[in-house]
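As you look at this complex, bear in mind that one protein chain is not there, while each of the others sits in place.
Naming follows writing order (A and B), and every chain is counted from residue 1.
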Amino acid sequence: MDWMALRLSLSLGAWTIAILLPVGIVIGRWLAWRSFRGKGLVESLLALPLVLPPTVLGYYLLVSMGARSPVGRWFEAATGHGLVFSFTGLVIASVLINLPFAIQPMQRAFEAIPRDVREAAACCGMSPWRAMLRVELPLAWPGILTALVLSFAHTLGEFGVVLMVGGSIPGETKTIAIAIYDRVQAFDDHAAGVMSAFLLLFSLLTIGLSYVLTNRARVIR
Amino acid sequence: MFLQTVPALSADTGLTVRLRQDAPIPLDAELVCRPGEVLALVGPSGSGKSTVLRSVAGLYQPGAGMVTCDGRAWFDAARKVCLAPQRREVGMVFQSYALFPHMTALGNVMAAMGHMTETERRKRALDLLAKVHLDGLEDRYPAALSGGQQQRVAVARALARDPKVLLLDEPFSAVDRATRQRLYVELAELRRELKMPTLLVTHDLEEAAILADTLCILHRGKTLQTGAPMDVKTRPDTVAVARLVDIRNIFEGVVLGHDEGEGVTYLGWQGHTFSSRLRPEFPLSAKVSWCIPASHVLLHPPNRPSRGDAENPVEGVITDMLALGETVRVEVAIGTCGASIVMPVLLHVAQRNGLKPGAEVTLTLRAEGIHLLKED
Partner (left out) sequence: MIRRVLRLLAALPLFALAWTAPAVAQEVPTIAAAADLQFALTEVADQFTKDTGKTVKLSFGSSGNFHRQIKEGAPFEMYLSADEGYVLELAKDGLTQDEGTLYAVGRIVLIVPPGSPLKPDGSLKDLAAALEVGTVKKFAIANPEHAPYGRAARAALKTAGLWEKVEDKLVLGENVSQAAQYATTGSAAGGIIAYSLALSPKVSALGEFALIPAEWHDPLRQRMVLTKKAGDVTKAFYAYVQAPAARAVFKKYGFVLPGEM
């Protein structure tokens, strides 16, 4: 068992959902309740990572964040290390590829809150902020949690983008999924097997949890 | 008293509303609601009732107009004032109640008391729930309450904010008839204590008549007539209002003369001359629409000769009888040009008198009920 890789994966997952939580709430809420020109386009773009081969995303990230790109140079100047093949770059890639996994369940959850319930919150004198904390988030919570669970699990399993953008640097970008690949190449079937079994168990738990949350959401309504 | 005075739009107390816009929903509405008054906005579906209500609450922003409460502008298109719902002190009961499903009855009521301390809130919320007869159910979630109980929670929650205006959006449409009757009584009791103006949106004239001091007829976003429920129901201003308050007997006649001394205007129709309330504003010999509510039409069966003192007697033949539960809808053809008067007759009365299609009858059109209508 490559504990360093597991720890790295968990850290990556935690950072990813820590960033996606506010981002997903803001975008999901916005998409759920506003209609505007080009909404379909925005939704399609956000869903793109679902169908886009990870290597395509990996390629564009490599090109746009690489040492020769403006973003890469700026980051290198600011922090002293490059963006690709670094943990930071991995977090950025992971956030991007998980956007649909986070936003879509959250959007559905906010859409399920009836308009008059939101209006009732306003008519009860709640400020928008208070209405969000007291009414919207509690009602959307199961959906938000589902989104986070899915994103976290998906981050743990992501391979293509991580390999392309992160390389396989132990402790920096070598996640557990990469470690499994690495261990197989090194003829270390035992370690690969243990880690695979761990991921399998984790995925089962995740799916089970997200089903429980979904059913729970149905009970509340 | 018969001329509808247009209310001045500069009251220092109470609610004044004036809304105008052409699209997307046409609006041309004006109304005033004084403290303690219940004003019912009545109109068919799609007439803009809810839009007017939502404009008062701040949930909808119309193109032009003004909403003031106790002299303070909540909305003033000219001065670009439009307060958010949070800053308008309204209590709103939604058609579907819109209770917060994740909070108990008590929690729902307390949620509208952001302006009080925790202990105050609890005490006051319990008081309010007791007032709407929900003591003992404070800890139930909305899903565990009946429709009527949910409505009561919604009313308590609307009052919890100490609103300056109470808004009720078809609050009885989602409960069964028996519950509705009970809730009418409760609301009538409750309103004796309410000091604020109350707007009630409903499509049910009877409900409006039971609960409201003032009736305002709304059609395609326009307020057509405002007045005491009985006045509006029996003396509509125009043909359109007459139709909206469900008067079927609308006809065309001629103004034959006015007698100021007697207080009578003479109306010619189908060779008859009727006396009706004096309406000197209608010119002589002019064609005029008139109506009579079914309640002012009396029927004299053929086997009983009409009394000599009957007002405005008219002979006719029964052409159709339609049983509707306890009553029968009787249609009587007058003269030869196809005009017919419709009236309800109690079933047992109809049976006792042997009413049947083809029977000749005499009708009395009570002068009080004959009402001349302005053109739309």
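By our rule, a residue touches a chain if its C-beta (ideal position, glycine included) is under 8 Å from a C-beta of that chain, and two chains touch if they have at least 3 such contacts.
Computed from a prediction, not measured in an experiment: that's the story for all the values here.
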{"item": "Where the missing chain makes contact, among the chains that are shown", "value": "A"}
{"item": "Absent-chain contact - pick from A:T55, A:S168 or A:S196", "value": "A:S168"}
{"item": "Candidate in contact with the missing chain, chosen from A:L62, A:I97 or A:V162", "value": "A:L62"}
{"item": "Option from A:G82, A:P114 or A:G160 whose C-beta touches the chain left out", "value": "A:G82"}
{"item": "Contact set of chain A toward the excluded chain (per top definition)", "value": "4, 7-8, 10-11, 13-15, 17-18, 62, 66-68, 72, 76, 81-87, 141-142, 145, 148, 152, 167-172, 174, 182, 184-188, 209, 213, 216"}
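Basically, only the chains that are shown with their structure count from here on.
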{"item": "Footprint of chain B on chain A - complex, ascending", "value": "114, 116-117, 119-128, 130, 134-135, 138-139, 220-221"}
{"item": "Sites on chain B touched by chain A in the complex", "value": "57-59, 84-86, 89-92, 94-96, 98-102, 111-112, 114-115, 157-158, 160-161"}
